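With one protein chain withheld, the remaining protein chains of the complex are depicted in position.
So that you can tell them apart, the chains are marked A, B and C in the order they are listed, and the count of residues begins at 1 in each.
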Amino acid sequence: MVLEILGALIALIGSLFLLLASIGIIRMPDTYNRMQAGTKASTLGSLLFFLGIGLGHSGLWGKLLVLSLFVLITNPLSSHVLARALHFIGKSPLLVGYDSRDDLADDMNQMEEL
Amino acid sequence: MIVVYILLGLMMLIAAVAAIQMRNIVSAIITAGVVSLIGSILFLLAGAPDVAMTEAAIGSALTTVIFLFAWSRITEQMKTDKKSSEHDSEGGSND
Amino acid sequence: MIKRIIIIITLIGLSFVLLPLFLNMEDAERLSELSQTYVTEGAEELGTANLVTAVVVSYRGLDTLGEVAVLFAATAGVTLLLGTKKKGGSVTDLLEERRGGSELLNTGAALLFPVLLLFGAYIFVHGHLTPGGGFQGGVVIASAFVLLLFIESDREFSHSVLHSLEALSGAAYVLIGLIGLWFAAGFLDPRFLPSGEIGRLLSAGAIPLIYSLIGIKVGSELIGVVDSLRRRS
Partner (left out) sequence: MITQLLIILGAALILVGFWGVLTRKHIVKIIISFSILDTGIHLIMVGIGYIKDGSAPIIDQEMPVSRLAGNVVDPIPSALVLTAIVIGVAVTALMLSYAVQLYTFYKTVSIEQIKELKW
């Protein structure tokens, strides 16, 4: 009983993170920032959600473990690929008040020189 | 429960109209995928998890991938056609 | 202008066609007699836990056979229209150089590919117990191969392996149907194997076998479709 209430609370916190992620996707100024909000917050939110469900229903641990492994691999990977594609079509991130530093372009130049 | 259905249905209709109205083809393809994704949630709520799974896997994932592959093939040909026609016109002017 | 009026009239006519469907329908309180029979007797007769699978594979097995045939015809059409493109040639030097995937993508995809294959096989082997089945499992397997295309966009899949897998699984599907005709009540009747206990993996007669074959067939067909639709350079 206590475990179920704890699990429901954790799942609620996870869904709050998911809500934050979706608000971030609307509110952030440019695509890189949007992607960062969407990936980080939604990964944490889904993991917390799975943890909460696992505490409530103890029979599902195995499946939830596999699911969280999937989320942990695919979510950052897809965001990384999107950001890379965005960089290669020439969109630069919105940086106000910082010198624009582009590590990926430097790396690509080094690789071309090699 | 009814409210959830109505909200999801409205989102679906808006996405469908947007997919047809959009000028950019890639955005239209992805919005059409969103229509299928919301449809799969509706199927899940209406007690048909098999159909929901199929719709999520096929309707929103594989169809989008196939559309994007075909569209990238068409745009690739467009690029080569444009380049070769420019090449032809340059050759014509030189003669 | 006339065209627009015709379009509006067509849409209004279509909505009048769809209107009686809406007016005559309320939430049904109980099932129709045929589905009542399928639901109450299907579990005991065939031993499947997922009754949709019982309908797809056994009661309406002929429909599924026809559906697989339509899928084969469509795949053959796509391959006929697009598949005979010659590689190389003058197109390549006009294109800009293609970039491979990053190291993260390569590693992640190499890690995910076998897991996705296993997951697809899990879905179609457990088709009689949980939601899912041959079609969904086949699509998951096809998406694993799409992931491989993201790493290396000019990877070649062996067409002879795909075609022989598809042909063999289709032939085995019909063969199992004929075995059902011989040893059990009719074509595609799965009861020539013991039905076992509901909820076990090895139960429901030949249904897991048939659904696995459908999964392999759908998977290889969809890989063929994606392979012929992707861009060649």
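Some points to look at:
Note that in this section contacts are C-beta pairs under 8 Å (C-beta built on N, C-alpha and C of every residue); 3 or more make two chains touch, one makes a residue touch a chain.
Note that the structure is a prediction, hence the values are computed from the model and not measured.
Taking every chain of the complex into account, the omitted one touches B, C. Panel shows chain C; residues 7, 10-11, 14-15, 18, 21-22, 25-32, 34-36, 38-40, 42-44, 49-52, 54-56, 60, 63-64, 67, 70-71, 74-75, 77-78, 81-82, 130-131, 133, 135, 198-199, 218, 221-222, 225, 228-229 of it touch the chain omitted from the view.
The chain not displayed touches chain B at residues 2, 5-6, 9, 12-13, 16-17, 19-20, 25, 28-29, 32, 35-36, 39, 42-43, 46-51, 54-55, 58-59, 62-63, 66-67, 70-71, 73-74, 77-78, 81.
The working rule: only the chains that are shown with their structure count from here on.
Centre-to-centre, using mean CA coordinates, chain B is 20 Å away from chain C. Separating the centre of chain A from that of chain B, both taken as means of CA atoms, is a distance of 24 Å.
Between the CA-based centres of chain A and chain C the separation comes to 31 Å, rounded to the whole angstrom.
Shared interface positions of chain B, defined as residues touching 2 or more other chains, are absent.
Only residues 50, 52-53, 91, 94-95, 131-133, 135-136, 139-140, 142-143, 146, 222, 225-226, 229-231, 233 of chain C touch chain B when the two sit together in their complex.
Residues of chain A that touch chain C in their complex: 70, 73-74, 77, 80-81, 84, 88. Residues 48-50, 52-54, 57-58, 61-62, 65-66, 69-70, 72-73, 76, 79-80, 83-84 of chain B touch chain C in their complex.
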